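Now for chain A:
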Amino acid sequence: MNTLSTYLIIAALLFGLGLLGVLQRRNLIGMLISIELMLNGANINFMAFNRFLAPEPAVGQIITLFVMGLAAAEAAIGLSIILALFRKFRSINVERAQQMRG
Partner candidate 1 sequence: MSWLFKDPVLLAAVLCTWLPFLSMAVILIFTRHKPQLSSYISIGAVSTSLICALYLLIKLVHVGEPVEYRTAWLIADDIIIPFGYLFDPLSLLMLLIVAVISFLVQVYSLGYMAGDPGFSRYYAFQSLFAWAMMDMVIAPGMLQLYIFWELVGLASYLLIGFYYEKWSAGQAGKKAFVMTRLGDIGFFLGLILLVLGFGDLGIVAMNEAAQAQAIPSYLITASALLIFCGVIGKSAQFPLLTWLPDAMEGPTPVSALLHSATMVAAGVYMFSRIFPFFAASPTAMAIALAIGTITMLLSSTMAMATYDIKQVWAYSTVSQLGFMVMGLAAGGYFAGVFHLTTHAGFKALLFLCSGVFIHEYHSNDMRDIGKGGGRSLKIPMVCMTVGALALSGVFPFSGFFSKEAIMGVLAAYPNKIWLLAGLLGALMTAYYSFRLIFMILFPKKVDATMPHDAVHYHQEKDDKIQIDHEEAAAGHGAAHGHGSSHGHEEGHGNVFWYMAWPLIILTTITLVLGFFQHSLEGFLLGHAADAHGGEGGHGAGHYALLIAAVSMGLAGIAWAYYEFGRKGASQEGFLARLPKTQALFANRWYIDRFLRRFLDRAIYGGLTNVFTRNDRRVIDGGIDGFCLFTIGSGRLFSFLQSGMLQYNLLVMVAAVGLVVLYFVV
Partner candidate 2 sequence: MTSMEMAHFPILTAILMSTVLGLIVIMFIPDGRDKLVKQVSLVFSGIGLILCLWLYHAYDVEKGGLQFVERTLWVKSLGIYWFMGVDGINLPMLLLTAVVLFTGVLTMWELENRVKEFFAFTFLLVAGVYGVFMSMDLFWIFVWYDVSLFPMYPLIAIWGGTRKEYGGMKLTLYLLAGSVLILPGIIYLWAEGGAHTFDLFELARGGFSPQVQNIAFLMLYLGFGVLAGVWPFHTWSPVGHVAAPTAVSMIHAGVLMKLGAYGILRLGMTLCPEGLVYWADLMALLATVGIVYGAFVGLAQTDLKYVIGYSSVSHMGIVGLGLSTMTVNGINGAVFQMFAHGVMTALFFSAVGYIYDKTHTKMIPDLGGLSKTMPVASAFFIIAAFAGIGVPCMASFWAELLVFISAVQTYPVRGIFAVLGLVVSALFMLRVVMSTFYGEKNERWAHIPDVPMSLATPRIILVGVIVFFGLFPRMILDVIQSAVIPFVSSL
C-alpha cells in the first residue's frame, strides 16, 4: 500500500534489478540502462523519505533533481566512452573488454 516500506521495497527491487543488469548484461548500453535503474531506486528512496519522514519536503525533491541531472551527465559520458570503444572494437560487448587481467 502507499506506505513508506512499499516504496522502499520498490526502490530495493529496482536497485536489485539494476544490479542484475549490470552484472549480467553483455551489452554495454544495457549495463548503462541498468545503472540508470539503480539511480532511480535511490531516487525513489529520497522521495519516499521526503514524503514520509523529512522535516522539509523541498530537500528530498532537490536531491532527486540533482541526481537526475547527474544521471544525465553520466549517461552522456558513458555513452561517449561506449562509442569510443565501439569505434575501436566494432563491438559493444563487454566481454570483449578483458585484455587486462591478473
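We adopt the following convention: a contact is a pair of C-beta atoms (placed from the backbone, for glycine too) under 8 Å apart; a residue touches a chain by one contact, two chains touch by 3 or more; residues count from 1.
The candidate set was assembled so that all candidates are chains of the complex that A comes from, given by their letters.
Keep in mind that this is a model prediction, so the values were computed, not measured.
Between chain A and the candidates 1 or 2, a touch occurs in this complex only for 1. Residues of chain A touching candidate 1 in their complex: 19, 22-24, 94-95, 97-102.
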